[in-house]
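Left out: one protein chain. Kept in place: all the others.
Naming follows writing order (A and B), and every chain is counted from residue 1.
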Amino acid sequence: MDVLRITFLLGAVIGVPAVLVAYIVGADLLIRLLPAKLQPAFRPWIWVGPSLILVGLFLVYPAVSTLWISLLSNDGHRFLGLGNYGTVLSDNSVLIAIRNNIYWLVLYTGLVLVFGLVLAVLADRVPYEGPVKSLIFMPMAISFVAAGVIWKFMYSYQPAIATQTGTLNAVVTSVFRQQPIAWLIDHRVNNLALIIAAAWIWTGFAMVITSAALKGIPGELLEAARVDGATEIQVFFRMIIPLLAPTLTVIGTTLVIFALKAFDIVYVMTNGNYDTDVMARRMYGELFNYGFRVGRASAIAVLLLIAVVPVLIFNLRRFQSQEAIR
Amino acid sequence: MGSSRLGRAFSVAVLVGLLAACGPGAGSSTSGGTHLHVIATWAADEQASFKAMVKPWEDQTGNKVDYEASRDLNALLTTRVQAGTPPDLAGLPGPGQMAEFAKAGKLVNLDNVVDMSAMNAQYGANWVKLGSVGGHLVGIFIKTSIKGLIYYDPKTLSSTGVDFSTPPKTYDELTADANKIQSATHKTPWCIGVESGAASGWPGTDWIKDFFLRQAGPAKYELWGAGQEPWNSPEMKTAWQSFGAVVNSSKLTYGGKNYVLSTNFGTAFDPMFQSPPGCYLHHQASFITSFFTHDFPNIKPVQDFGFFGFPDINAQYSGAQVVAGDLFGIFKDSPAARSLLKYLTTAQAQQIWVKRGGAVSPNKQVPLSAYPDALSKQSAQLLLAANPPEFDAGDLQTNALQTAFFAGVVSYIQNPGQLDSILNDLEKKRNGG
Partner (left out) sequence: MSVAPVAAPAVAPTPLVTEGKGPRGRGFTLGSLPLHLALVLLTVIWVVPTLGLLVSSFRPGFLTARTGWWTALAPPFQFTLQNYRDVLDSYNLLGSFINSLTIAIPATVIPIAIAAFAAYAFAWMKFPARNILFLALIGLLAVPLQVTLIPVLQLFKSFGLNGTFLGVWLAHTGYGLPFSIYLLRNFFGALPSDLFESASIDGASPLTMFFRLVLPLSVPALASLAIFQFLWTWNDLLVALVYLGGDPSVAPMTVTIANLVNSLGQGYELLTAAAFLSMALPLIVFLALQRYFVRGMTAGAVKG
């Protein structure tokens, strides 16, 4: 059995790239059979075609059917128009989830972006860059379930009379001589606690991509500025940040969308209890905990899609200015 | 790019396409008998017990069970069923969800699959009724557990002057004992923890069921399970408040609400076995003993821990006992699926899991001698003596109401003052809100 599996694996490892190369080379050769004038009109579709087809099947088709389902009753028999949206938005617990998503949007995106940038830039300047980046990257490689276990160790609470077993409460009680804090329950800190756990995981993501972009900035450019008497602070804000801006936009956009879709950490650690619910967790609950209420779940999914529009407009502006320069 | 290289690339492509098509994939294959796809929530040691349970059937029929475990059973099962790719058989998340699947026409009618007269003879009448929807059997219980047992450590109790060798007969006696422990030791008698990931709150709901069953009686309790009892009735409120009198008291419950809410049910009892002990009593279903011995590998049943059933409150309803169980149903009909389901109802099959520990059989033909130790035997006896055995009223609710019940208990422990609005919300949900 294992021999069969390994053979299949090897076949896939060799065969899949071969198919992909064969596709693009073959298709482009076919395009060259066309009259030269027609080639530029057809060629782009050969290149974007596979993406459009797969995205169409796996994302567009489900998204469109979600949009349709969001207008129907949960059993799918009645057309409700915007009824599900009204029900969802008038539910106080949904409003709390929306508020929490705004916390996530600001704090999670901000923390990950800033720490990712700072770590990438600082690590770029030391001889032990490799080890530092590997250690920061490590949390990305840990599964969400294991990350949940880790942060339960971090946030664990014992009453003041007992020995603390959680890392943070051990510090709070022994170093700062304060009462232990119920990190995941106390509504003054619990959302922040969840966001920090998620930011801890994702900072490696921002760092790696920022670092990849940073390596593309010619060193002599920065050197020239330094020779001209620019301070490190000036080099960072006047040169590095503007040069990295497009990449930071990509990371920021992705993080904003991930913040809107925040699910795993909340699901694993509090399941939305204690006022920590977020929209994606709520949607999951509507689907699988509250009796397969597809109409409402779909309405929440559509609200998430709508929330992305401002980010898209911001991106559109960026392309337009980018192309104007080119 | 030469055309010969291209040609080679294409031929590899064709090869891979073939490989992908014929490669190892799921689905029933034909090496011998039929492969049955079975999903249930049991993993790790439970998965091993279930596999041991079906092994004799596999050996006998030549068929094979492809077992898949998921802790998120309801999500996986709902997705598969909705998409039209259900498993052959599945362990159902609970009678409430079973009824939802049955009403949607997704479950196979078992009336002609199992031998109903044998079922009625071997199972208590309640078990057959609980597996039926609209008069038709759609689910069978393959194992059960006894809920609401009160565990204690006889060694540490001896210093408090409380002795449970004759258990308290009434809840008032138990309350008096708890107060006695408190005044003798200046420690909290109870340890409670309700954290349980996505199901946080359920250990608290078990307390409320115990109070409600014994205060309002089996008839009202059954109405509640059937979704016909208002959540904001005075009886319901009394049951919640009785639980609140324990859980919200810093004198009676260890660590205060933050401990109760943030501590997993699987470690909540830890202070009971520590020295010096932090508490003396723990309320939980019969499965909890494996958690005891996991956290404290040196402790032994009887010598280091024992239990008694939740005592009576209203003498009129004496003997009622809350039980729970694991259901099994067929989603895709086939002779093999029928044969497996029929086999699972037998005493022969069920005592395999009983012997491995962690299960109480609903089949009365499983002998008491099959139970591995004194405490599991005591649980089995309690089930046989239960009059009537009442099924977990939370598990009977729709999935939506059960989830809301769990969450309601969590918010009650957090804000005891909001009991009325919590109960009103639950009532609104019962009415489809």
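Here is the rule we use: a residue touches a chain if its C-beta (ideal position, glycine included) is under 8 Å from a C-beta of that chain, and two chains touch if they have at least 3 such contacts.
All of these numbers come straight from a predicted model, not from anything done at the bench.
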Statement: Missing-chain contact, candidates A:Tyr108, A:Tyr157 or A:Tyr284, resolves to A:Tyr284
- request: Write down which of B:Thr267, B:Gln365, B:Gln381 or B:Gln414 is the residue touching the left-out chain.
  value: B:Thr267
Statement: Out of A:Leu105, A:Ala123, A:Ile185 or A:Met269, only one touches the absent chain, namely A:Ala123
Message: Under the stated touch rule, tell me which residues of chain A contact the chain that is not displayed.
response: 1-2, 5-6, 8-9, 12-13, 16-17, 20-21, 24-25, 28, 32, 40-41, 43-45, 47-48, 50-52, 54-55, 57-63, 65-66, 115, 118-119, 122-127, 130, 132-146, 149-151, 153-154, 163-167, 170, 200, 203, 205, 208-209, 211-223, 242-247, 249-250, 253-254, 257, 260-261, 263, 280, 283-284, 287, 297-298, 301, 304-305, 307-309, 311-312, 315-316, 319-322, 325-326
Message: Using the document's contact rule, name the residues of chain B that touch the chain not shown here.
response: 1, 20-21, 23-27, 35, 37, 39, 41-47, 66-71, 76, 79-80, 82-85, 87, 196-197, 264, 266-267, 270, 274, 287, 290-291, 294-297
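The working rule: only the chains that are shown with their structure count from here on.
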- prompt: Quick one: in the complex, what on chain A touches chain B?
  reply: 4-5, 8, 11-12, 14-16, 18-19, 21-23, 25-26, 29, 156-159, 161-162, 180, 182, 184-186, 267-268, 270-271, 273-274, 284-285, 287-293
Message: Using the touch definition from the top, list the residues of chain B that touch chain A in their complex.
response: 1, 6, 9-10, 12-13, 15-17, 19-20, 23-24, 72, 74-75, 78, 82, 100, 197-201, 254-256, 258-259, 261-263, 271, 278, 398-400, 403-404, 407, 410-411, 414
